[in-house]
Each structure stands twice: as structure tokens, then as C-alpha cells.
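With one protein chain held back, the other chains of the complex are shown just where they sit.
Should a chain be cited, it is by its letter among A and B, assigned in written order, with residues numbered from 1 in that chain.
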Amino acid sequence: MESVIERIERGSFWQFHGGIHPPEQKFLTCTKPIASAQIPEQLIIPIRQHIGQAGNLVVKVGDKVLKGQILSACDSPMSVPIHAPTSGTITAIQSMAIPHPSGLSEACIILTPDGEDTWKQRHICPDFHLLSKIQIIEKIANAGISGMGGAGFPTQVKVSTLAKIDYLIINAAECEPYITADDLLLQEHSPTILDGIKIIDHLLSPKNILIGIEENKTEATDALKKATADIDHIKICVIPTKYPSGGEKQLIKILTGQEVPSGVLPSSLGMVMQNVATCFAIADAVINDTPLIKRVVTISGQALEKPQNVWALIGTPVGFLTRQCGYNNSKNRHLIMGGPMMGFSLPHDQIPVIKTTNCILAPSEIEIASPFSSTSSKEVECIRCGQCADVCPAQLLPQELQWSAKAKDQAQLAKLNLFDCIECGACAYVCPSQIPLVHYYRVAKAEIRQQKLLDIKAEKAKVRFEARKQRLEREKVARAEKHKKAAEARKARMNTDTSAAKSEKSAVADALARVKAKKAQASIKQNTAENDSEDATTTTTTTSAAESSNTSTVDITVESVAAVDDGKSQVANAIARAKAKKLAQKNQAQIDSLDTLQNNESPSSLTSSQAAPVVIDRKAKVAVAVAKAKEKKRQASAANSPSSQVDIIDTATKALKPNAVNLDSVSDDKATQAIDKKAKVAAAMVKAKAQAKMKASLGTETSFNNLEKSTTNLESNIDLGATSECDVPAQVKNVEAAKTKKTQGEPQTVSNIDTKNLDRKTKIAAAIAKAKAKKLAASSDKSPTSE
Amino acid sequence: MAFWIASSPHNHQKNETSSLMRLVVYATIPGIFAQWYFFGWGNLIHISLAVAAAIIAEFTVLALRNKKITPQLFDGSAILTAVLLGISLPALAPWWISVIGSLFAIALVKQLYGGLGHNPFNPAMAAYVMLLISFPLQMTQWQPPLSLLAMDIQLSDTLAVIFSGYTPQGYSVEQIRTHIDGFTMATPLDTVKTNMTLGLTVVESMQAPTIGKHFGVGWEWINAGFLLGGLFLLGKEAIPWSTPVSFLLSLFICSFIAFMISPDSNASTMFHWFTGATMLGAFFIITDPVSGATSVKGRLVFGALAGLLVFLIRKFGGYPDAVAFAVLLCNMAAPLIDQYTRPRTYGHDLEVKK
Partner (left out) sequence: MSTVIAILVLGVIAALFGALLGFASVQFKVQGDPLAEQLDALLPQTQCGQCGYPGCKPYAQAVANGEAINKCAPGGEDTIKKIADLMGVEVQPLDENHEADNSPKVAFIIEEDCIGCTKCIQACPVDAIIGTTKQMHTIITDECTGCDLCVAPCPVDCIEMIPVATTTQNWQWDLNSIPVVQIN
């Protein structure tokens, strides 16, 4: 333990494996003072700028906000709030391209500054010792500070760790070429940074504070030394310049000789690392009550006329900053956010600066002629030269990783510790074959993560599938049990010699008879025609046995369909009218008349004028559903419809069509229309039925087929009621009765029974229509040439 | 114009595989010069023949495999293979030896395994071994140094011998190889080996005219030339230091131990270093990254194994020189060596700290 400090005092450090010395290019900006950028016309503030969840928005479009006002609240420890970088109006909250290698969009707040830059009320606290630790941590959390070195880890989590801390390491290494943001910050604001360090010191009380700084930053080192001269336990460690010594794990190795075990946070070793910019932000937040709304960004690269460091507001579009530094868009075309080693290309220059943005690089084409761009890949085969392994700071075997990544051998990648790769890019930098190694690792990592998610999902799906199977099994058993019990109860009842039992017995006998009849009918059907269509059966039945069988089927259907019979009449009644309503939906008056109609027609229903809109909604829904079902059916039949049709049916259909048109066009008197429609439907049904009977009596197979076809056509053209009638000839009498009544022009006198009948029919119709549609679709798939 | 998208890192060290290969080819120049000085035009002719054949073979196979031809044809690897093969062939071997060897090296050893970066064996050495086994007569007709020849052979003579088997004056290779005193001359290693079987001691063998004052007329200078080239490559960091160092050290130690045990039946360490293909092997053959081990530790093991094998084969094997065989055997062992010399990843298998 003591030897670490002794070594540091002696000025000798440990070394991490590998590392490279890319051209530093820091001279471009390191001697120029930090300029303050102007306020742009528009600020784009991504809601999530750190690792973790996004906060909840507390503002809405149109709100006027003051500088420093909170925009999103944090409710979980891993979320970080964002603040208004200046005063202005929130003009939009929308998905915008965020600074991410993918160039994808995420929710952003668009703030239009008012130019006045009015601060919110601030509470300056000159001496942080007056605050409790909890208060300080709260201040840090509320200031929205996340690690400003690049990863964006929420700072309040780091500074509130409960682990015993031996070393607080301040990362001022800034090893990446070009970037001088931390360097300049140290040169100009060492005292403030020191305040920040003191605050963290106060919070964590580490035994030692080590400031790691690369030896190429002499001015910053001097400034630091001056600031910390009288503080004993702060050691300034001037380390050799080597990329990537600024990596967290690498800096820990250099300063303490310890390695952070894989998959563990440094705090488990008693170490916490903070970036200098974060220290500055902490001091600003605690002492000046200033949230993190601006940061130093290095704008560099030889494509700029005056590269420099600027204080940029969070949310400033990159293009605004580069223009300020003399960047000519039309001449150059590569913008990198971050350094040349680990930064990412930007798809355009309207990407905003966020809390982790430390550099905008605008290189000239001579400077960085990227061999990795999609258009000019110079990648050649790996010759196993091993230079990548020599420079890898994580001591991985990049070339083997690369082969496994290309082969998608995820087991081998895991064995080669792919996830210990820090993506520093040293391997790709030295590769003589110009293989974009890091890109392969990133893709492989993303794939492995995805695969893990998929595996979890598959496992969950499997469990749920099994659970469902068990549930179905249980339900089956329960049902069987119930039926058994019911059967036993019935048997017991029948054995008792009561009238009820007798009636039940007769009912059973009836049912048996029906079943028999059905069987007989089925055999007849097989004899007369090979066609197995149920439509045919229903339309061609002439025997009373068949009739009765049909009735029974229909009854059963009615029962099943009308399982929920609460307000069923109303719904059913509504179907036809709702359809009409749909045709003339624009007119509110029509809807009103519809209501009246409904009230008139079914006085027994619970509809009231207050409940009307709801009912209409429901009706409309049902109507839409029915319409959809019909559409489905129509498509199916259209696919199936032959060119030749029986003439009579054709004419009948034609006769119906104008009626339908008429139906559509006449929208003044809804009541009359609805009744008209019903009447027409009934007429059509009668026609269809008559034709069907006629055709059936012919008994030939061809006519049989024609009939079926025509029935289908009829169905597709005439209204729902007609369909139901065609299918359910047993009920035709009822319909005829209804028709007579309605044509007499007495809508108010329609009896409840009739209404009910109509309901039932419509319901059955709906059910059957659906069934038919499906069947037709199926049969059309199977035999497109049924004709 | 558009913004372009690239994956980081965006800047790159400006070295390329092809320039690396070129550098290695340039580094052979001192050795080749020594060869030319002491043995005449033979090897230069073979080098040019091999290079031509290699380029044709590479072109054909690349075309057949539907690969991009220009970048791969001129990445230098085929040329380097051909140069190394040409250097290692006997100077007066017939022309088809180098052509067949070159074709074999490129088409079979390299491209059949998937091209550059995928061949498990060093193409030049695999071709050399194939030739040695298939054409033992032609492959052992080593030309003595020019200074020991009974006749003067010029470029035209060499050309004639290589292409027709006879000089314009009608001398065969066998006749050229014959010393003024009437015995056939061989390489120093050959001489020692043969004499050993005849019951002569090493010291007595050293009296042979082919050996001359030191370790073999010409051969010592050729090896010195390759050593120079190798040091140049090391200086340029084109080849890793670990393999040649461990190879030479291993050979030195083995021969030193043997020499200590029995000076009569074992050649000196420097004899081993400066005869045969030792230096060529050390700096140009076993440093071939494709067929070698990759980690530093692995390379040390690889080099040491090669050194041991060279010594063993020279001492106990049937062939006088051993670099080719040793390299092939080590190539086979390379994946295994790699497997067992993986470096410890940062943050893994840390010793338990007290």
C-alpha cells in the first residue's frame, strides 16, 4: 500500500501492455484560450445523454423556460435530468438524430432561445462544508451530471458509493489525439476543478487522491501543481504519453499497478475515477448551483481555419460550432464526434453537442483519409503479423478475435474475452492489412448481446408455451369432469318419474331423431352430388327431415352466438342501420335520426338519448367489423367467381343492385330506408330461395354447382339478411311475415318477437357469413377451378 | 458531396502489407549479392524464373477464384515467396526446378489453402522440401564457389547449364562440380556430413577446400549478408525480434552443448550459424508471420523449437541442411503453440492479493 505512494513520489509508474503513439496534433488547439460560443438559433437537447434510463419530461411544447430550469425529472438512480441551457421557448419535442454511432433518432427537446439568457433563481453556496453529504449528492444528482469523459455514467452513483475508497483518481490523461478540452480547462480553471476534487474528497474521504496527467500537458500540470501545492494527500502523477493511458482500467494499472478484474467496477478495489471536466461540473453545481448546461468542446482538425476550444451549450448543433471555427461545408465532408481513435462519424452537422461530447473533429482529407469508409475499403487478408496483439492494452489476441468474429463463433469469442475489449482502436491503428478490427468486434458484441436477449426470450416463450399447454390440459380435464357431473345429474333426474324428466327424455329423443335425419341427409347428399359444401346442403334440402335438422343447427348456433344476450336485440337491430349510418357518416343529423329510429323500433331496449353516442359507437364498430368480414368474403368469392352465371340469378342480382344504390343514395329518411332495405332483403331472399329450390329440383350436378356459385355471388352482392335467409330457409316464413309488416309501412308496430327474430337472423347471418368467407377462402385456395 | 461514415479508429498508421513485403524483399539484397559474388548468376536466374512463375500462378489462381487480381497480385507476398525459393535452390539446378517449385508454392501451398494469410505452411519451404524429395539428384547438385571451380563460368554458361544441362563447351553440371583434384565438391554441411560417415573428425573435415578458412567459402558471407538484411528488418520493426533471437540462441546452445560433449564429432556453434541456410531461415523464413506463432511467448517457443530441430536434423538426419524441414515441422506445431501461449487478458486470472 505504502509502496504505491512511494513509487509515485519517486516518479515511477507501472506500465500497461501495448499502447501506441499516434500523432498527437494537440498543438492545433492547446495554446488558444477557451472561446465562448454564441447561443445558436435552436438547441436540440436529447432527453437521454448518459448510460441508463431517460428521465420523465416535466415540460411541454410551448412552455417558456429559464436558463438552468429542469426539463426532465429523474426518478431512478440511473437516470439523469436535463436542463435548459438558456432561456427560451420549447418549440417541439420530437425524435431527432442524436450523437450516436448509429445516427438513429431519439426523443429530443427543441428549444428556441429568446436571446436574453435569463437565469432561474439560483442559491449560491460558497462553502460546501455547510451542506450535509446527502444534500451535496442531491445537488449533484439534480444538476444532471454524468461522466464527461465519454461513457456518461451518472456521477451521483459514483460519488455515493458505500465502498471504502483508498484512491480517488482524477483522470486528466486525455490521451486521445487532437483533444485538449481537459487540458485547457485545467489551464484556465484549476481552482474550480480543485474545489470539485475537494467536494468528492469530502464525500468519499479517500486515503489518497491521484491526478493522472500525461507529460505532454506541461502548462496544465504547472497550473495544477500551483493549485494543489498546499494539499498533502493530492499527488499529481505525470505519466508517459501513450495511447490509451486515459482509459479507466489502463490509468488504474499505471498509477497503482492493480488490474481491475473483468466485469467488476473499480470501486470494488477501493478506487473511484473522475474526469476533470466532471470535477469542474461538480464544483459548479454544488457551489454556484449551476446545472450541467455547457461544456468545453475541442473543435479541431486541419479543415478548420481557426481550431479552438469553446464553451458550448448542451444541444448546440455541431454545424453551428464548426462554422464559428471557419469550416467550409462544401469543401470537406468528414465530421467526427470524439477523437480520431474512438470517435464516430456524424451523418450530418445538425447533431447536437451533449454532455459527453469532448471533441468535434473536422479533418482534412489528407489528415484522415479513412480506409474504413464503405466506399474505399482497402482491407486485405490478415497475415497474422501479431502487431495488433503487441499493442492491445487489454492483452487480447485481436487477430484471433477477428477470425472468430468473421466466423460468428460466439463461444470462441467469449473464450477469447471479447467483452474485455475497450474498443480503443490501437489494433486497427497498427494493422498493416488495414482490417477494421474494432468494427468487427463491435458487430460481434452487438450480435452476442442480441443473441443473449433472444435466448432469454426463447426460454421465456418455452416456459409460457409449456404453461399454456398445461392450462389447456387442466381446462380439458375440468370440462370433462363438468360434463360427466352434468350427465350424471341428468340421468338422476330422468330416472325420477316427473313431467320435466319426460319432456327431457322426449327432447333427447328428438335430438337423436335429428341426428339420424342429418345422417340420412348426408348420405343423400353424397348420392346426388359429390360436392360437400354445406351451403349446397342447406339450399337443396327439400325433405322435412333435412329441414328439421337445419332448424336444430340454427338453434344451436343462435344459442352460441347469443351467449351474451344483454342488449342483443339492440345490437342486432343496429347492424343494418349502422351500415346505413356508415354510408352517410358525415351528417350528424342523420345520426340523430338514427337514434330516434332506434328508440322507435325497439322500445324495450335500454337505449336512451343520453346513451345514444355510446350505442352508436358500438354499432359502428360492429358494422365495420361486419363490413370487413364481408370484404374478406367478397375477395374470396371474387377470386373464385366464374364468368358464366345462371341468367336468372344474374338478373336477380342486377335487380338488387339498383336497390342497393338507391339505398345508398337515399339518406334523408333513415327509418324508411332501413325498412326499405329489410324489405328488399327479404325479397331477394325469397327470390334466391325460389331459384335455389328450382335448381335443386333439377337435381343435376352442373346446375347444382351453378347454384352454389350463384348463391355465393348473391351473397356477395345482397345484404346480410339475405345471406342469412339463403342459408336458413327454415326461417324464411318469419322473414316473409316481417316483410309484409314492414311494407305495410308500420314500423312502430313491429312486435318484439319479430325484432328478436330479425336479430337472431342477423346474428346468425354474421356468424355464417364469417364461416363461409373462411371456407370459401380455403376452398378457393384448394380448387381454383371448381366450376 | 456527402458526409461519410466510417468506423473508428479514423486515423491509421500508414503501413501496408505490401510495403512490409517489399521491405523484406529489399532486405534479401545483401545476401543475394553475396550469392552472386561467390556462386555466379545461377541463383539470380532462378529467382527471376521463380518470380515469373509465381506471378503467373498467382494470377491464374486468383482469376479462377474470382478474386480481385490487381491488389493481391502485387501485394508482394508471391514475389517474396519466389525470391526465397530462388535463393535456396542450387545455383545450377535445371530451370524447371524453380518453375515447378514456384507453381507448387503458390498454387498448392498458398492459394489452395485460401490465399494470403491462410496457408499453414511456409510456401517457399514447402516447395523446397517437395523438390528435395521429388528430385533429389537435381536438388543436391550444389555448385561450389566460383573460386574453387576448375573452369570459369559466365552468365551465358550458367544460362546454358540451367536451360540445357550443359555449358556451351559441353560440360555437364557434374563436371562443373568436379574439383581440379578430381573429386566432387559439395556444400560445407554436406562435406562434414559425408566425412563423418567416412569416420573423419570434424577438425579433419574442416580441411576440405569448400570450407576454406572459416566455415565455408562464400557461405559465411552469404549468411553474413542475410544477417545484415535481417538486422535491417529488425531495425525497421518489420519482423519481430523474438523469433530470430530465440532460433539463433537455441541453435547456438544446442550446438554448444554438443560441441562441449564431443568436439570431434560436432561442428562448432559458429559453423552452424554461418553455413547452410541458417541466417536466411532465422530472419526470412521462420519470421513469416502467416505460418508462425503470433504471441511473443509463442514466437520464442517457435524459434527455439526450430533451432533445436535444425540442430537435430543436421546432426542425426539424412539430409545435410535442415532449415526447410525444421520450419515445416514448426509450422505444424504453430497452432498448438498459439493455443498454449495465449497471453493473460487484462483483469483475468489475477493472483489472489493478500
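What to note about this one:
Throughout what follows, a residue touches a chain if its C-beta (ideal position, glycine included) is under 8 Å from a C-beta of that chain, and two chains touch if they have at least 3 such contacts.
Keep in mind that this is a model prediction, so the values were computed, not measured.
Among the residues A:Val58, A:Ala73, A:Ile231 or A:Ala446, only A:Ala446 touches the chain that is left out of the figure. Only one residue from A:Arg468, A:Lys484, A:Lys502 or A:Lys516 touches the chain missing from this view: A:Arg468.
Across A:Val4, A:Ala84 or A:Ile98, the residue that sits in touch with the chain not pictured is A:Ile98.
Contact between subunit B and the absent chain runs through residues 1-7.
Where subunit A meets the omitted chain, the residues involved are 98, 100-104, 106, 329-330, 333, 347-348, 374, 439, 442-443, 446-447, 450, 453-454, 457-462, 464-465, 467-469, 471, 563-564, 621-622, 624-625, 628-629, 632, 770.
Everything that follows uses one rule, which is that only the chains that are shown with their structure count from here on.
The distance from the centre of subunit A to the centre of subunit B, each centre being the mean of the chain's C-alpha atoms, comes to 62 Å.
Looking at the complex, you find that subunit A touches subunit B at residues 16-17, 20, 22-23, 101, 103, 177, 249, 253, 258-264, 330, 333-336, 338, 340-349, 361, 363, 367-368, 370-375, 378, 380-386, 389-390, 393-397, 399-400, 417, 420, 423, 425-426, 428-434, 436, 438-439, 442. Partner subunit A is touched in their complex by these residues of subunit B: 1-13, 15-17, 19-20, 71-72, 75, 77, 115-118, 240, 289-290, 292, 294-296, 299, 338, 342-348, 350, 353.
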